[in-house]
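With one protein chain removed, the remaining protein chains of the complex are shown where they sit.
Going in written order, the chains are labelled A and B, and every chain counts its residues from 1.
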Amino acid sequence: MSARLEIADLRVAYGRAEAVAVDRLVVEPGTLSGIIGANGAGKSTLINAVANWSRAEPRVAGSVRLDGEELTGLSAEARVARGVQLVPEGRGVFLGLSVEENLTAVASAGSGRRAWSVADVYALFPRLRERRANLAGSLSGGERQMLAVGRALRMAPKLLLLDEPSIGLAPLLVSTLLSTIRDLVDDGLTVLLVEQNVHAAAEVTDVLHLIERGRLVAGGPVAVMRDDPRIVEAYLGANHG
Amino acid sequence: MNVAQQLVNGIVIGHAYALVAVGWTLLLGAARLVNFGHGQMYMIGAFVAWWVMAATGLPYWLAVVAAVLLGAALGAVMQRLFLRLTLSQDLVNLMIVTLGFGQALEGAAGLAFGPKPQTLASPFQEMSVHLGPVWFTVQDAILVGATILVFALLYLALHRSWLGAAVRMVAEDPRLTALGGFKVSRIYMGIFAFEGAAVAFAAALVAPRTPILTSMGFDQVVMTFVVVVLGGIGSVLGSYVAGLGIGLFTALFGALVSPAYTTAAVFALLIAAMVLRPGQLAASGSFAR
Partner (left out) sequence: MTHPLARLAFAGVLAVLGFLLPRLLGGSSLVYDTLVAIAIFSAMSYGLDVILSDLGEISLVHTAFFATGAYAAAILTVTYGFSAWTALAGAVLAALALALVLGVITLRTREFAFSLVTYAAAVVCMNVASNWDFLGGSDGIVGIPPLDLSIGGIELTAGRSAEFWPFAYLLLLLTLYVVHRFRRSRLGQAALMVHMNPRLATMCGLDGNRIRLQVFLLSAVISAAAGWLYAFQRAYVGTDLFDTYFLVLMLTGVILAGRRILLGPLLGTALLLSQKSFASLGAYGDKLVLGVVLVGVLCLCPKGLASLWPRRRAAAVTDAPANTNPANTNKARFPSPVWERGQG
């Protein structure tokens, strides 16, 4: 059986500057993988390239496979239809639409996949049900992230790409959100998570990858990676253990 | 002076302004595109309706349908041409390109329809209704009714339908819209086609009031710019209210002060509004409301 996501020889460049050069990255179905690294290391660029989505205009080359199917050359919306769903950093919802509209105004999921209903999303995030008629612009940062994740689930992702969901959230919210995502993975979802908060990521992920200057420099089961000296020194520091 | 009659005139002119502006309002709100070719698209709509009637002898209402269809096609052509600039939100180049598009339309219309003024003859222009001290033509009544209908339908479509939500999504963040599984270019196609169809519809209804010329583009729709801006850029209801307000203003100003300076007065009003309330021009905030 092929991996859920398989990246090979991926190169992403802005103008002449190469931002990401990843030779190989594999995500197995039903796992939660994390990509960690410093600011500007290329984490976001990497997962945006998987979705073929960006706010800038990067040049992307290389191979991205979903369940063995080659995605290269497909637009972002075509990848969404095949089950690659990105929740981008910062702005993942439409502030001018109500909460409920954010959940209903999505393209229908591809055949053979079970999409979450709006009620399912409300059951997962009861807070959103209370605010269903409000504009997304009036939500707090944490609520917006819930809404962004809920919106993504509505499109029945096979692979959910989360770009820094914890950014700007209070510590308690971070752990709540990440443990909700862990629960989703335990129910069978596959997630690739980009996180700057290495502590929080190490709590919930199965596999961690460390990216530095656009290259994957280490990767493996989280139990092993926790003790990797590069991670301990740079990210976990004295707090570890 | 018959004030009641001036009010009626103002209401009719106001609805004409609003109807001419409606497509552009959506285009500006959703694609942030200032269409300086809007006037020439109006002219094309009027001439197509005229040509259909003159060349084929079809009745007026079929000419209206033909104009609307051709207008939508013209909008679609615009989308094909401008898509790259629209997607990259290259607003400065977009504005210039619409000026060029209008210029090309005017040249083409001159070649096709000649320099002579023509009359788009609507049978309803000859029928008038007298109500006490005031009167208006049946064409006027149709114009007012159609305007209210178009605005109501657009408002409902934007707020109560899935398609409307898609348009509002594109207006807010076209890139994010793609992550909802939407083909953004197709939504733009709908918006541009609506602009073309709406302005052609407006032309077919408004043009019977005056002779039509291929050079009339800019002059005929100068008020549209004021309506769209004063209404709050991209605001549907705002455009309606602004159109009505400016219609009343021009009718009363023309009757009470000076008909020659009406346009200047309206534009002075616009400039004053911009100086006093520059925040009103903060685009996209009020879209679709």
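In this section, contacts are C-beta pairs under 8 Å (C-beta built on N, C-alpha and C of every residue); 3 or more make two chains touch, one makes a residue touch a chain.
Bear in mind the structure is a predicted one, so any value in this text is a computation, not a measurement.
Asks: For the full complex, which residue in A:29, A:62, A:90 or A:141 touches the chain that was left out?
Replies: Once the missing chain is taken into account, the touching residue is A:90.
Asks: Determine which one of B:85, B:143 or B:179 touches the chain that has been left out.
Replies: Among B:85, B:143 or B:179, only B:85 touches the chain that is not shown.
Asks: Go through chain B and note every residue touching the omitted chain.
Replies: 28, 32, 34, 36, 81-82, 84-85, 88-93, 95-97, 99-111, 172-173, 214, 218, 222, 225-226, 229, 233, 260-261, 263-264, 267-268, 270-271, 274-275, 278, 281-285
The rule is simple: only the chains that are shown with their structure count from here on.
Asks: Give, as an integer number of Å, the spacing between the C-alpha centres of chain B and chain A.
Replies: Distance between chain centres, rounded to whole Å: 44 Å.
Asks: Can you name the residues of chain A that touch chain B in the complex?
Replies: 51, 53-55, 57, 75-77, 80-81, 85-88, 91-92, 94-97, 101, 104-108, 151, 155
Asks: In the complex, go through chain B and note every residue touching chain A.
Replies: 88, 162, 165-166, 168-169, 171-173, 175-176, 178-184, 287-288
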